[in-house]
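Here the complex is missing a single protein chain, while all its other protein chains stay put.
Entry: subunit A
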Amino acid sequence: MLTKSYKIVQPKRFEIYIDNIEPKEDDAIIKIEYAAICKADIRYYLGKRDMRVLDKKYPMSLLHEAVGIVIKDYSGKFTVGEKVALVPNIVSNCMEDKCTNKVCLDNKLGQNYCPRALFASSNYNGFSRSIIAYPSSNIVRINNNIDLCIAVFAELISVANAAIRRIDIDKNDRVAVWGDGILGYILCSVLHNIYDVNFTVIGKHEEKLKEFTADKYILLDDEYKLTSNVDIVFECVGGSNSENAINQIIDTINPGGKIVLAGVPDKNPNIDVRKVLEKGISIYGVTRSNVNDFYNAISQLENDNFYKCISKLFLDELIINDITDYYKAFEMEILNRKLGKNILKFRF
């Protein structure tokens, strides 16, 4: 089947490609309805990666947050017209008997840490395509009562779930979420509505923090002094402020504390290792999510309060009729400082 896609070919340059989809036995064909732009997509768009890395990836379809409708199914698992979410982390070349990592057997890790995994819009074509043939094992059904333009947040919800399952949280642990961006907001919403954990959120923008579902918030000013009493911190800052945030967390956290790093930094941060040693801090890395995290994310959206929280992140619908609309969407999202995303409605 012939279909159209937009691929990035060099920084700030998208081109139209006509792809000839050739579905495999276990694939379903999905018409992509909604998608969202992530910071990683913006880094590829702006060319904010090492040029040699980028040269190996271009041309590539961006976007890894997408939902759609089944238009054909070869796997026998779906029916035409069903709403679905696409899981971007693909492990289709598992060599179970020869594998020395076995991360997929560890619930705290899982397939999203598999060195052989492919990830849409990183080392595999992403979802900026009109129609896609996709492995049925990476497709998660969405109930009809959930709007697709809200379900597109399932990927970020799944990432929040992957961060939470990375560690054990004891009922006596004092928990904090560091960062007032969209991932911090979703992580707070999951902790509050699903896990019923008491926690504090820490950030720099009071107007955003007020929207968070936390027991309390702490505003960081420039003269940062924090004497909070926390045992577990989820770092959701990333970007250019990653280094500051991590060192502030190391300063603040109680001895023996756990730090879960969920934000992707622009460059490798210098962190105060001496203090990490002195305080006996454990640092956990998390990245992406897997199919089970998506199942959890979709079922969590059935919770009314949680659904209302996530709906607040929907800023506007941007209709993508052609490649000029696609360019505009990227330029808009680069400038977006609000708590939420403009969601792309694919019509091309």
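One rule holds for everything that comes next: contacts are C-beta pairs under 8 Å (C-beta built on N, C-alpha and C of every residue); 3 or more make two chains touch, one makes a residue touch a chain; residues count from 1.
One rule holds for everything that comes next: contacts and distances are computed from a predicted model.
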Hidden subunit of the complex - UniProt protein name among "Phosphonate C-P lyase system protein PhnH", "Peptide ABC transporter substrate-binding protein", "2-C-methyl-D-erythritol 4-phosphate cytidylyltransferase" or "Transport permease protein": "2-C-methyl-D-erythritol 4-phosphate cytidylyltransferase"
Selected from A:Pro11, A:Pro59, A:Gly239 or A:Pro265 as touching the chain missing from the view: A:Pro59
Among A:Asp19, A:Asp180 or A:Glu235, the residue in touch with the chain that has been omitted: A:Asp19
From A:Ala35, A:Ala66, A:Val87 or A:Ile131, residue that would touch the chain that is not displayed: A:Ile131
Contacting the left-out chain in the complete assembly, out of A:Ile29, A:Leu109 or A:Ala262: A:Ile29
Touch with the omitted chain, as defined above, among A:Ile71, A:Val103, A:Val197 or A:Leu315: A:Ile71
Residues belonging to subunit A that touch the chain removed from view: 1-2, 4-5, 7, 16-20, 29, 31, 57, 59-60, 69, 71-72, 81, 123-125, 130-131, 321-322, 347-348
